[in-house]
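For this depiction, one protein chain was excluded, whereas all remaining protein chains were kept in their positions.
What follows is chain A.
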Amino acid sequence: FRGSKGRPRQDGGPLGAQLLGRRLGAPIGTQRVLGGDGDVPILTTEDNIVSQPAKILNFLRKQKYNADYELSARQGADTLAYIALLEEKLLPAVLHTFWVENDNYFTVTKPWFASRIPFPLSLILPGRMSKGALNRILLTRGEPPLYHLQEVEAQIYRDAKECLNLLSHRLGTSQFFFGDMPSTLDAYVFGFLAPLYKVRFPKVQLQEHLKQLSNLCRFCDDILNSYFRHSLGDG
């Protein structure tokens, strides 16, 4: 589970999960991604292998690493709601930017991903993830009356931009979403936004929109500087 700044990921969380781990003081180093059953990201400890961001966060919580003790019940509920918003509205467009948009996928995502997993998985896994991403987008958003891929694409990017605007409104001028200390929600949002913000893509429409929302950019920069400084040089 590498913590690299330029790392693309499949769904909103490995960077976020790593952020949360670091914030809570759990020792999370960089480890090679094992193939497993093709699920990334993967967290490995002495005797456990956990995949998928939500499960990783749950795992950390059960190990008594929890960023949400100081949150009220209502803020905990808000966290769940905003995570649902991110998954429904932002995730399809992010998946598209990284895994479906041909220019981005072939010039950035695929080479980067393939270089970090062992052969022969490097030949199979990126293609599988790309197909999975397209499949997910079409099955969840490609319903009538949107019949063409271009119309679906237009709709998902529109939803993603609206979602970014909503996040920006919600964050306002605060440092984090719930006050002065980062919580699970900050980790999730960061996990989505940071790669989108920092990775250099040929096709950048969502990135351009994000860069106009200065408070979200400041949010990403703050977290990168505070928690990821020593791995900034890696990738």
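Everything that follows uses one rule, which is that a contact is a pair of C-beta atoms (placed from the backbone, for glycine too) under 8 Å apart; a residue touches a chain by one contact, two chains touch by 3 or more; residues count from 1.
By definition in this document, contacts and distances are computed from a predicted model.
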Protein name as given in UniProt for the chain not displayed, "Auxin-responsive protein", "28S ribosomal protein S35, mitochondrial", "Metaxin-2" or "Dynein axonemal intermediate chain 4": "Metaxin-2"
Contacting the left-out chain in the complete assembly, out of A:74, A:200 or A:229: A:74
Positions on chain A contacted by the hidden chain, ascending: 52, 73-74, 76-78, 80-82, 84-85, 87-89, 132, 135-136, 139-140, 143-146, 151, 154, 158, 166-167, 169-170, 172
